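The complex appears here without one of its protein chains, the remainder shown in place.
Labels for the chains are A and B, by order of writing; each one numbers its residues from 1.
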Amino acid sequence: MEGASLIAEYVGVGVFALTGAIVAARKGMDPFGFALLATVTGVGGGSVRDMLLGVPVFWVHEPVDLAVCLGVGLLTYLAGSRIPGAMTGQRPRTALLWADALGLAIFSTTGALKALSNGAHPFAAVVLGTLTASFGGIIRDILAGDVPLVLHREIYVTAAVVGAAVFVLGLGAGLPPALAAGFSILAAFTLRGFAIQRDWSLPPFRPRAE
Amino acid sequence: MEGASLIAEYVGVGVFALTGAIVAARKGMDPFGFALLATVTGVGGGSVRDMLLGVPVFWVHEPVDLAVCLGVGLLTYLAGSRIPGAMTGQRPRTALLWADALGLAIFSTTGALKALSNGAHPFAAVVLGTLTASFGGIIRDILAGDVPLVLHREIYVTAAVVGAAVFVLGLGAGLPPALAAGFSILAAFTLRGFAIQRDWSLPPFRPRAE
Partner (left out) sequence: MEGASLIAEYVGVGVFALTGAIVAARKGMDPFGFALLATVTGVGGGSVRDMLLGVPVFWVHEPVDLAVCLGVGLLTYLAGSRIPGAMTGQRPRTALLWADALGLAIFSTTGALKALSNGAHPFAAVVLGTLTASFGGIIRDILAGDVPLVLHREIYVTAAVVGAAVFVLGLGAGLPPALAAGFSILAAFTLRGFAIQRDWSLPPFRPRAE
């Protein structure tokens, strides 16, 4: 599990870094701006998780994740300005949504896993998984002056909660960790995917007039 | 004091969670959006306080506060969409302001108390009380794209500073903690209450032309 969990974390960091770089592209930033937005988005959620847990922040002593963010940021800058059509039209928006969905699914699970490994209450582990999954994107959207994705109408937070809850419940039911993680990542990504493609949503709040 | 302090903390978390849920209602979010905004607003200030103090974050191992936030978020969703007039007109705005005022008063005091208990300098305890009281609301308002309440003209930060300072000075003067806490919560709430009702404010900054 250890190795698979590390790889999942790198993938999650990488795809979130990509969403940060896409926002940097839309803002017309320079290469270091790409690097900063990619880094803050890629490692933001996990950093908040580790600070809340009171454990050493994952990238301070072992900076592979930073290298991933930096690489993704600079590659996006280079590729996006050279490959015709890579960053025009609807394409960047679509890429951002799907990369964000994959990061959301992975981090809701790895966030809950790290919380449990550090003695958090199962209920708190679901909340920490949800926060890990949504915080990087929140920082990215606020920095860019966009309406955070979490505030949109289609299913978003729900997918993160479902992912983290499936994992915690799966472990509780005795599933092997790798299997529980597979289920929960798949569940969260599928749910969010349908939300992106078919505008799935739960009933939004409607006040009742007097 | 221990028991009373815990109850005060739950009340503070609950009323801040309510303000988060009211914002979720205005944004037309789904039930999980209510839960997220209620949780982030309810436990945000105390989480920042605990991370700055370097102590375990209060809700990670003992998630009663999370249950309070979740309950408040879902109840607000249900009640607000069923009870006629509960969330229309000026009512939600008024409820938000007063709930925020109560949370502000409680957290300025409990924030200063926890800071002192963990060896913070009295001056730093006043600052930590102020931050605990204002940070949840800042996160809520930024997420929602509103101008943070702390930036409004009427007395706001001042009430939090007064609350925390009255508590720290009261303890220093030898008052029993429960009495000092009672005074300081009352002082902060009254001050903020007058600001809401009568637009009380300190002299705002006016530049002097050449």
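The definition used in the following text is that a residue touches a chain if its C-beta (ideal position, glycine included) is under 8 Å from a C-beta of that chain, and two chains touch if they have at least 3 such contacts.
Since the model is a prediction, treat every value here as computed from it, not as a measurement.
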item: Candidate in contact with the missing chain, chosen from A:I142, A:L169, A:L186 or A:L202; value: A:I142
item: Among A:S81, A:S117 or A:Q197, the residue in touch with the chain that has been omitted; value: A:S81
item: Hidden partner chain, touching residue among A:T19, A:S47 or A:T132; value: A:S47
item: Interface with the unshown chain - residue positions in chain B; value: 51-54, 115, 119-121, 123-124, 127-128, 130, 134, 138, 142, 147-148, 150-151, 153, 155-158, 161, 201-210
item: Contact set of chain A toward the excluded chain (per top definition); value: 24-25, 27-36, 39, 47, 51, 54-57, 59-63, 66-67, 77, 80-88, 142-145
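Here is the rule we go by: only the chains that are shown with their structure count from here on.
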item: Centre-to-centre distance between chain B and chain A (centres being mean Cα positions), rounded to whole Å; value: 29
